[in-house]
Structure formats: structure tokens, C-alpha cells
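Starting off with a structure, shown below.
Omission of a single protein chain aside, the complex is shown with its protein chains in their original locations.
Now for chain A:
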Amino acid sequence: MLAKAPLSELERHWATIVRPKFQWIRRPEYGAVMLQGAVGRTGAVFNVGEATVTRCTVQIETGEIGIAYVLGRNKRHAALAALFDGLIQRDQVKATGTITAIIAALRRCVHVEEEAVRREAQQSKVDFFMLGREASGE
């Protein structure tokens, strides 16, 4: 979710929380991953091509390690995703629920966007109709 959500949403939530002290284990860096496909979704696997990725690792003051891999070249996105990843772990230990709620909000945001795409596609669904459907018994 941290990778899929738009950066603007991460920034918005980042602005609402108490910022932790942290240190960089691996500052954000660009690279690539090779993407794969499978014939007919189950068959022979092959490489389709690569995609750019930014990765980052941080350690927050309470010791949790946050790791992020995010498609594209956006160091800020990778850094915030890594920080949130560390914070979730602390959140789960302390059971405060703040970050968990943020992740849930991000999930809803991504879901809403995907539903909007599906809804748009549904608008262009073909309605077939046949003349004389009843007469021909089809």
C-alpha cells in the first residue's frame, strides 16, 4: 500500500504524525527490477522488460528497520514508505493504532482509485441486443 498510494497521500499523513528520529541504513537509490510474464498466465515464464525502482532502508530511533521498494524514480516516496514501514512495526508493538489507521486510509484511497477506473471501463461495456430474440427463442 505504501508503494501503491500516491506520494501526495503519504505526504498528507506524514504531516499529521509526530516525526520520528531515524538514521539512514541505505539512502534512497535508483535501480531496476526485471518484470516477468507467463504465457496464458500459467505457462512458460519470460522476461518482459525492466522497470525503474527506488529503494530505501531506515532505522527509526526505537530500533525498527523500515524497508521500501517503490516503482519509479521518486526518492521521497521511497524514503517516506520506508519510514512508515518502520513506524508500523513500532505501532504493532505498542498497539497505538495510529499508523495502522493511516495504512487503512491509504488502502481505501487506492481502492477508490481502482474502483473509479473499473467504473469508467464499465461505462463502455457493449450492450448487445438481438432483433427478434423472443421469436427465435434465443
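Miscellaneous remarks
Assume contacts are C-beta pairs under 8 Å (C-beta built on N, C-alpha and C of every residue); 3 or more make two chains touch, one makes a residue touch a chain; residues count from 1.
Following the convention adopted for this analysis, contacts and distances are computed from a predicted model.
Its record in UniProt calls the unshown chain "Carbon-phosphorus lyase complex subunit PhnI", which is the match among "Carbon-phosphorus lyase complex subunit PhnI", "Transporter substrate-binding domain-containing protein", "STAS domain-containing protein" or "Transport permease protein". Mapped onto chain A, the footprint of the missing chain covers residues 1, 3-4, 29-53, 55, 57, 67, 69-73, 114-115, 117-126, 128.
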